[in-house]
Every structure is written in structure tokens, then in C-alpha cells.
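Of the protein chains in this complex, all but one are displayed in their positions.
Labels run A and B following the written order; every chain starts at residue 1.
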Amino acid sequence: MIGRRLFCSLAAGAVAAVFMPAAVALAEYPDRPITLIVPWGAGGGTDSTARIIGSILQKELGQPVNVVNRTGGSGVVGHSAIADADPDGYTLGIATVEIGMMHWQGLTELTYADYTPLTLMNEDPGAVQVSADAPWADLPALIEDIKANPGKYKASGTGQGGIWHLAIAGLLSKLGVDPSSVPWVPSNGAAPGLQDLVAGGVSIVPCSIPEARSLLSAGRVKSLAVMSEERNAAFPDIPTTKEAVGVSWTLGAWRGIVAPKGLPEAESAKLIAALQKVYDSEEYKSFMAKQGFGVRWASGQEFADFMKASDETLGEVMKEVGLAK
Amino acid sequence: MRFNDAVLGAVLLAFSITIGLWARSFPAIPGQEYGAAVFPTLVAVALGGCALLLILSGLRQGGGVLLFEGWARAPGGYVRILCTIALVIFYILAAKPLGFIPTMTVVLLFTLRMLKTGWLPAIAVALATAIVLQWSFGNFLQVPLPWGILSAWRF
């Protein structure tokens, strides 16, 4: 009998629930747990960044923030999941630089314009890594060698058309070298690419400094130049591209918090304020510094402009390399 | 429900031809000689070969197209299999709008009744399982099982 009675009361509850939302909406946002979608796998840099942001945001908002991985399809699946969620402030996501790349390849219709921009939290510029026993002392020497032997030196560090592929291709074309003279060897991320660099399978890995950090410290790889305006604080000996070859080429991977398009102003303002506190917190700063990740801040419209600029730069390079459709 | 090897082989042959032809439509990548089509084509060719071997051995054996043994002799078996599949499809469609607890309770209740569990134990087991799953997965494992119509009572 207990089962049946329970069933009846539950059925009654279900009916009541349909007529309840009006009452629920009165409570102040947020009044229930928030989901933070990560388009990349558990354990990666984006995942750990999202998890630290989530755990501090949780304290700021007073509601649990559940970090949920939605992986696959070079980020397409997760980015779509963020855009398709209800814009009620209870589903957020961490968008990555790939949002400005996928649509050029014709993989999805999604662009940065399909989100409500909240805050940019991090940026890591690319750098040119070669094996420690490689013959090139600096970037000009490497570029001369590439010009003299097109096709001989291979590069790796992401999938075909991934961010680091574009980083090296864009650098070469800025220098007036045909990007196809360094063939790209696709890999599942920077770690396998670096391993292949040390194993002697490829010659160049243009990934970010934090990704190469342990091998840099171990003296197994050396970095010839970093693709940003300023040198990396942790490795101040590595010159910028401008210092090394006189050409200003900057490209990096970034991560930022976004919501589905159409998030109401009130929720958006509240979230941006909370995220600002996260960004300024000692915990976040020290976490990112220890991981070797760079931090970069932008919010609201400023973040939207940043994404737009990133989108256009990437589109140009992809057209040049023949990856855009 | 065993098919004759020749029938299986024919199905697999058609399948391998489909994927082989489909693979031809994959775009080439500039600067990559070995593109997306190479591996699926190899798989299609090998699968086609195996399918032909299967057809040959099936024809040599002869016999009927289908063989019924065990559960397949009684019609009830098919009905129960189809019901189970239909219930999972119901879950796939209804879980988000209705929520996990109501949908899973329905799925469990039907399956339990189908296997001739008494009404009372069936209802108790269905409800208890659904509630415990929602509670433990949602709270300890951060698995966002949908609340649906019960959103106001989330725990």
C-alpha cells in the first residue's frame, strides 16, 4: 500500500508542478545549482580552468556550480550544447578559441555571436618549440632552413587546422614563406606532439609555453620565440616574434565564460560581477600562475569585440592555408 | 533468431559497398596525401571480402533463411524485446521534458510488469530505484539528470 500511496502523492505533485513555475520565478537568481559546460575532456587545461572557476564562483553565488564535460568533434559538441541551452543563467559554458575556427571549416554554423559574452579569463600565446639538440640557435636560422628545404621539416601539436597549426602557418605567411613548406602532422593535442618532437618524429611544435613547460625546464626542448607582444614572465629569456624576426605576429588560445544568447541583463550583470571577483581572487591568480597559464580580462561588450577580432584573424589565416570553406 | 550465413553476408556486403562509396566523397586535405578516405576504404574492402566468404559458406551449408531456436520459437519473446527497445526510446524522448524520476519510473514499471512482477513490488522498486538514482547521481557525481516537471522539488 505504501508504494501506491507514494505514487498517488507523487502524481499529485507532478500535476501541481505544472502550475507552479509562476511562484518559483519570484525567487532571486540564482536559487538552484548552475551547470558549467566544458567542451573539452576531463583533465585538460580547459577542464582544470573551468573547475577552479566553478569552485570559486560557487562561493560567490552561494549555489553549487556543477562542471560538466561535453566532449567530441573538436569542440563542436560542447559549444553547441552551450548555445542550445536555455538562456536562464543556469547553464553557462567555457568557450575556447576554437569557436572562431569551426565555422570557417564548415563544421557548424555557430559563431561567437550565438552567445551572451560574459568574461574572458585566460589567454596563452603560441611559441615556437624545437628539440633541444636541434641545429637552430634562433628563429631566423630556422626560417632560413625552412626556406632552403621546403617540406623537409614537419610540425605538430594539434589536429589538422587546429590553433597551433594556424599559429605556425600565420607566422610563415607573415614572413613571406609559403605555409605549406612546413607540412602539418595532426596530433591529439600538444602533449603527444611534444613527445613526438623529443622522439625525433617532428621538428617543430608551435604550442603554448605552459603546455611545453615541463620539457622546457627539463632541457629537452627549447623555445625560439613566443607569439605575443610581451615575453612570458616565467621564461623571460624567450624573445617575442617581433624581437626575433621583426614581424609582429600574435596568436594565442583563450578561454572565457559565456552564456546562451538572450541572457537577461540582470542575470548577466550579476554573473559578470561574480566572475570579476573570481578573476581578482587570490586563489584564481595563484592557481593560474602555478599552472603557468596566462590571465587576461575582458567583460561584456569588450569580450565580444575580442572574440570578433580573434574570429577575423583566424578566418584570414585559414583561408590562406586553404582550410576555410 | 539465427540468420543463414549467406543472408548475413549479403547484408554486410551491401553495408561495406555503402561505406566504401561514401568514403569516396570525403574531401582531400591540401598538403596531406593520405586523407580521410584511406582508412574507411581499407575497412570497407576487408569487410566486403569477409562478407563474400560468409556468403560462400552460407550457400554451401544451404538450409533455411532463418533458424528459430530457444526463445525465438514463441512469439512472446519478440514482443518483450520490442517493448524493451520501445521503452528505452521513450526514455530518450521523454527524459528532458518530463524529468528523470517520472520517466524512469514509467520505464521500470512497464519492464517489471512485463516480466510478471507483482503490482506492489513493481511500483515500489520502480519508484525507489528512480529516486535513489536521481539523488545519488545528481548530488555525489555531478551528473545532471533532468528534473523536468519536478524542478520545484529538486533535492
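Here is the rule we use: contacts are C-beta pairs under 8 Å (C-beta built on N, C-alpha and C of every residue); 3 or more make two chains touch, one makes a residue touch a chain.
Simple rule for what comes next: contacts and distances are computed from a predicted model.
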Protein name, per the UniProt record, of whichever chain is missing from view ("Molybdopterin synthase sulfur carrier subunit", "NADH-quinone oxidoreductase subunit K", "C4-dicarboxylate ABC transporter permease" or "Glutamyl-tRNA(Gln) amidotransferase subunit A"): "C4-dicarboxylate ABC transporter permease"
Partner chains on view for the chain not depicted: A, B
Taking the full complex into account, find the residue in B:I17, B:L47 or B:A152 that is in contact with the omitted chain. B:L47
Which chain B residues would touch the chain omitted from the figure, given the whole complex? 1-5, 8, 12, 19, 22-23, 26-27, 29, 32-36, 38-40, 43-44, 46-47, 50-51, 53-54, 57, 60-64, 67, 70-72, 76-78, 80-81, 84-85, 88-89, 91-92, 95-96, 104, 107-108, 111-112, 114-117, 121, 125-126, 129-130, 133, 137, 140-145
Note that chain A touches the chain not displayed via residues 41-45, 47-48, 51-52, 54-55, 67-74, 76-77, 80-81, 105, 107-108, 151, 154, 156, 159-162, 183-188, 191-192, 194-196, 198-202, 213-215, 217-218, 220, 283, 287, 290-292
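Simple rule for what comes next: only the chains that are shown with their structure count from here on.
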Whole-Å separation of chain centres (CA-atom averages), chain A against chain B: 35
Quick check: in the complex, which residue numbers of chain A touch chain B? 1-4, 6-7, 10, 13-14, 17-18, 20-21, 23-24, 32, 35, 66-68, 160, 180, 183-184, 321-323
In the complex, chain B residues that touch chain A: 29-32, 101-102, 120-121, 123-124, 127, 142, 144, 149-154
